[in-house]
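Structure below; questions to follow.
Only one protein chain is missing; all other protein chains are in place.
Entry: chain A
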Amino acid sequence: MKTYQCIVCGLIYDEATGWPADGIAAGTKWEDVPADWECPDCGVAKADFEMVEI
């Protein structure tokens, strides 16, 4: 499981927890997150997230 960080606001997407509020189940791999998913905090699109080392 990896984590990804929003380039603008620093929000972390953790594959282990997913993002249930947007219907993204726990354990959802980053590549399976819909391309049009946007950072819930600042609106930056998935394409602009960066992988964070864990």
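As a working rule, contacts are C-beta pairs under 8 Å (C-beta built on N, C-alpha and C of every residue); 3 or more make two chains touch, one makes a residue touch a chain; residues count from 1.
Keep in mind that, in the parts below, contacts and distances are computed from a predicted model.
As stated in its UniProt record, the chain not included in the shown complex is "Rubrerythrin family protein", which appears among "Sarcosine oxidase subunit beta", "ABC transporter permease", "Rubrerythrin family protein" or "4Fe-4S ferredoxin, iron-sulfur binding domain protein".
Of the candidate positions A:Leu11, A:Ile24 or A:Val44, contact with the unshown chain belongs to A:Val44.
Annotation for chain A: contacts to the undisplayed chain at residues 7-8, 42-45, 48, 50.
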